[in-house]
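Here's a structure for you.
With one protein chain removed, the remaining protein chains of the complex are shown where they sit.
Now for chain A:
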């Protein structure tokens, strides 16, 4: 058992992990030119192994340890070293602070990588919103619009769409079958050359167009345009025995597609996954200042009112660059604008591990200062001796 513990606690392992970490980070950075930051992060850092897809064999081959594996190895190495090698005394205080801080830093990054949620909120001047939209995840929404005052929304998340299965929602009089889900797609006009083998819709906008699957993008300035082909089956067969209500092509940025079934009206849409929050945010004013006579942006800011649904309380806030709004467990950042400076785009972030980097980095910085102060002290003592 001892040799294994010795290996786990060894400095060789530390240095090995750090060197591998550098190599990984370098490759992960270079590949960002192709994959984008999100793509590279998923491929290199938030993974146990880095895989390469080999087309001829249709398999993914792991060829390099990923961020999770290196981080985990460092964590084990550190804990083992603390148990077997480190001896605690005041002179080692700095070392201890640095290494305990580092453990927290690793854990913090791991927690963020798993739990951090980033979304956005778009509000027009004078408009109000109470939901955020996910950056990357889509959902299929089936909206019961029968009641003119109130919509009932049934949303199927992307995770379920990907399984291409039949979804059964108790309140709906029909089953929803996902025939095909495309995480990213382009739209083509249907004509006489359109191949009949592709999934074709027989209702709504799908009569005019069809979607073709394209590879997903992880780049910052591009976005996926998910599409789905959906068939609805009646839960009770009609008098002529047929169960199929119809097949629709639904895709982000397509208008809502309406249909009626059993005297109720519905609409179908694929959109960014929404999350309803416990307050309304109203945009009073968005401003975008530029430096005189130039197009260099000087400042973006959004004046908002937050009205809490639970307490009815109203508060005014100003969100601008480097000055976000923190409310409940969410933080709203000024991210962008559109529509001739009349619409604001806020980035909304929830990160339960948010405070960990602050704690760990404070510990590590303190530790480094203490440790190097000891070194400096030893050094100046030696110098004095040498001079004397």
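By our rule, contacts are C-beta pairs under 8 Å (C-beta built on N, C-alpha and C of every residue); 3 or more make two chains touch, one makes a residue touch a chain; residues count from 1.
The definition used in the following text is that contacts and distances are computed from a predicted model.
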The complex has one chain missing from view, so what does its UniProt entry call it, picking from "Multiple sugar transport system permease protein", "Phosphopantetheine-binding protein", "Cytochrome c biogenesis protein CcsA" or "Protocatechuate 3,4-dioxygenase alpha subunit"?
"Cytochrome c biogenesis protein CcsA"
Considering the complete complex, identify which of A:28, A:66, A:183 or A:206 is in touch with the unshown chain.
A:28
Provide the residue numbers of chain A that touch the chain removed from this figure.
11-12, 14-15, 18-19, 21-22, 25-26, 28-30, 32-33, 36-37, 40-41, 45, 108-109, 112, 116, 118, 220, 289-294, 296-300, 321-322, 324, 331, 333, 335, 347, 349, 351, 354, 357-358, 361, 364-365, 368-369, 371-372, 375-376, 379, 383
